[in-house]
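Missing here: one protein chain of the complex. Every other protein chain is in place.
Chain nomenclature is as follows: A and B, assigned in order of appearance, with residue numbering initiated at 1 for each chain independently.
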Amino acid sequence: MEQANTVVEMRNITKRFPGIVANDSVNFKLRKGEIHALLGENGAGKSTMMNVLFGLYQPEEGEIFVNGQQVVIDGPNKAIKLGIGMVHQHFKLVHPFTVTENIILGSEPKKWLGLAVDKKMAYEKVGNLSHQYGLNVDPYAKIDEISVGMQQRVEILKTLYRGADILIFDEPTAVLTPQEISELLVIMRNLVNQGKSIILITHKLKEIMAIADSVTIVRRGKVIDSLPVAGTSPNQLAEKMVGREVSLKLDKKDAVLGEPILEVDNLVVKGRQGLNALNGTNFTLRRGEILGIAGVEGNGQSELIEALTGLRPVADGSIKISGEEIAGKKPRQISEAGISLIPEDRHKHGLVLDFPVRENMVLETYYQPQFNKKGFLDFNEIATHAERLVKDFDVRTPSIMTDARALSGGNQQKAIIAREVDKNPDVLIAAQPTRGLDVGAIEFIHKRLVEQRNMGKAVLLVSYELEEILQLSDRIAVIYEGRIVGEVKPSETNDQELGLMMTDYKRPQGGPESE
Amino acid sequence: MNKLIRAFTKDSALVPLVAIVLGLIVGAIIMLIGGYDPILAYRSLLETVFGNRYDFGETLTAITPILFTGLSVAFAFRTGLFNIGAEGQYIMGMTGATIIGVTVHLPWYIHAPLAVVVGAICGGIWGMIAGYLKAARGVNEVITTIMLNWIALHLANYLVNRFLLEPGKGRSYMVDDSASATIGWLSRFMDDARMHWGMFFALLCVIFFYAFLWRTKQGFELRVVGSNADAAAYAGINVNSGVVKAMFISGALAGLAGVFQVLGVFHNQVIAASHTGHGFDGIAVALLGGNTPLGVLLGAILFGTLSYGAAGMSFGADVPPEIIRIVIGSVIFFVAAPGIIRWLLKRVSGKKRKEEAI
Partner (left out) sequence: MDAATIGHMLNTAFVFSTALILAALGGILSERSGVVNIGLEGLMTAGAFAAAVAAFKAQEAGYGAASPWIGVIAGAIFGLLFSLIHAVATITFRADQVVSGIVINFIAGGSTLYLVKLLFSGSGETSLVNEVFHKVKIPLLSDIPIIGDGIFNAYPTTYLALILVGVIYYMLYKTAFGLRLRSVGEHPSAADTVGIKVLRMRYAAVLMSGILAGIGGATIAMTTTGSFSHNTISGQGFIALAAVIFGKWNPLGAMGAALFFGFAQSINNVLQLFDFSSHIPPEFIYMLPYVLTILVLVGAVGRSKAPGALGEPYFPGKR
């Protein structure tokens, strides 16, 4: 009887990549009309499982059943035919195209013996679908012109247009605001009510508790457990996901506040499109504290970091470090004035991946007299320096001559932190410092940040993960459309309130405006 | 044997060597199809190059410009730039040297160095234009350098035609002897082959290339820019000025190729209908040499030898010398797509294993 309800079953699936077993004989069952969460850390193998189901990878072993029939899914086309659709984490949308063009791409309605695309019919169809599922998407809009939340709905429409009954959502909330998230959850419920079944890939426990009916936990390529959500707890799930007991709280003593060190006053900065990305931002950072900047991605965080480090021109306002104006100075001058940055994207901004660890360790200091002898670099000195940092910060690398590319993500991040902390800055900016890392590395990095704060440094933490902000910060400033719209203490708030502030629905009493 | 195959399939260090062999084989096959004797052809190529002093000297003279342009392209590559414009920078280098060589009259110890410097600067500026457009406007240097090649060709023709033309000759006046870079005694020793200082200059540039990029602070900055421009910016390196600087140096290296063709080989500049191809050869040389100084040197020696020796093939084996263009093209093709070599080797080794099994 239960079998009849099962729409997808993966049996003993094994998928290997050179060097690793991404899926080790995993089993998975999706029942009709349920939302089934697939939980695991980055790299645990949950995406691989779903890529196998969607036909993007071919498994070495195992069987897949859809609606009770054994099937071979040799490509996305086959998956689509079987009624499986995937809402990708990184949207697969062609930006210069319209919503409708993106949706029909690959299965276009045709006229004139197939010689032309029947655009009229396409727009109609897309409009109807959008209406039917309450998605509210403008079929004529170009992808460039619509919000991220809307783009996600286009992705959902793409699967529905192809007649999908089984929808895979890959980390769908990563890019959304808390309010967009609740809208998405409504949409997902709506889909299930209309007979669809949903697989939700995620590493966020909260979402699972909020929406999922059952959950399958994956760790290091293996399925650890599969159970109904009712009757489980976040702590229990976290333990299964990580494989040991984890404390969701970080031990840290109270902050000992020192004098103000970084003062940002009425900062105005232009963004990429020439509009004001920062619109009169104000905040003060003191020695001995961690100030968390909370906010939805794209509200000026990147521009703030770039302005603070001299990578983006300041249109108006001032940035003072120890009372000295640094707005308009060059990145190197600012670095020398005492600001260090752990950048958001370690591959793109933090490291030269094809250079050895040795060179990466002096990326910002190579020109100083210690390493630079009359225009020639002293590589002996540089090597000694790199060896010391590698040792002090426990960067696991075969040698300092190994290319940075060959290091694991966690060790790459450790290398960056070693370099930045060793500059002995007054202000350490950490942007998304733990993105994509496993729990062990996250713990290590969090400890290092707290350690810096305990030593009397000022730490500015910019993160899109509310949990990280709540855990680490001594004070939280919420950024919305380029302004700090409120400041709160982590002990006196919760993510619901922060979420509302992040979308400017609610200002707390005693925010900066009333100061 | 298996180890050897694994070395090819895993490590790309041997790819250029296999590519050369494959390129020569492609040439041989095409000669066979055309009814020529490839063994005889390749032998006459070598006999030409190493047969007598004159031809050996001329081979060295043929290697020199592509060593310069090869270094030029490789230098830009190291800074993350694809300089297709060595051809145009070469022409501008020629033009600069010709203008100084023809229009001013100075003692040799000033005249020749001045012509060299001005020519190098002209080439450098021509490269810098593309660098500037990339830095200031974000314009892809591949397209601009292609366009600048053609602009240089016509601009040089205009300058020669308008200001430097020796009436009725289709070329500029001869440059003054005081601007010549010819080495008289060496030319006489080489049976009147056109020997000049450019070759030694080019070797110095090989050393400069290594020392600058891998030993100096500025070279380090350029390599960081080349490998990851974003990280360079975050590290406080001025990426834009790096790009402009690198294109200037790259252009100057290509310009020197043109300088010495004028001052050491032709002693004048002709009104050209099309490109010489030295700039494009430079791309081939840089790719084959893996953008390393030693690799570029070896690549230039190989392609210079093949190009000069090609003429001998048509005397010795009656093979059209254009076959060498096909050989060089094939070599680059295999270097650029190492996947093909791996694929071929897999086929070969796979088949063998099957045969063994039988």
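As a convention for this text, a contact is a pair of C-beta atoms (placed from the backbone, for glycine too) under 8 Å apart; a residue touches a chain by one contact, two chains touch by 3 or more.
Fair warning: this is a prediction, and the values are worked out from it, not measured in the lab.
Which residue, A:96, A:195, A:231 or A:323, contacts the hidden chain when the whole complex is considered?
Answer from the full complex: A:96 touches the omitted chain.
Decide which residue listed in B:14, B:104, B:147 or B:311 touches the omitted chain of the complex.
B:147
Touching the absent chain: which residues on chain B qualify?
30, 34, 82, 84, 133, 137, 139-140, 142-144, 146-148, 150-151, 154-155, 157-158, 161-162, 273-274, 280, 283-284, 287, 320, 322-326, 328-330, 332-333, 336-337, 339-340, 343
Can you list where chain A touches the absent chain?
The missing chain touches chain A at positions 56-57, 75-77, 80, 86, 88, 92-97, 101-102, 104-108, 110, 114-117, 158, 162.
In this section, only the chains that are shown with their structure count from here on.
So the centre of each chain is just the mean of its C-alpha atoms; given that, what is the distance between chain A and chain B in Å?
Each chain's C-alpha centroid was found; their separation is 46 Å.
Give every residue of chain A touching chain B within the complex, in rising order.
Contacts found on chain A: 309-311, 330-332, 335, 341, 343, 348-355, 359, 363-364, 366-367, 372, 375-377.
Hey, which residues of chain B end up touching chain A in the complex?
It is residues 215-218, 220, 223-224, 227-228, 230-236, 238 of chain B that touch chain A.
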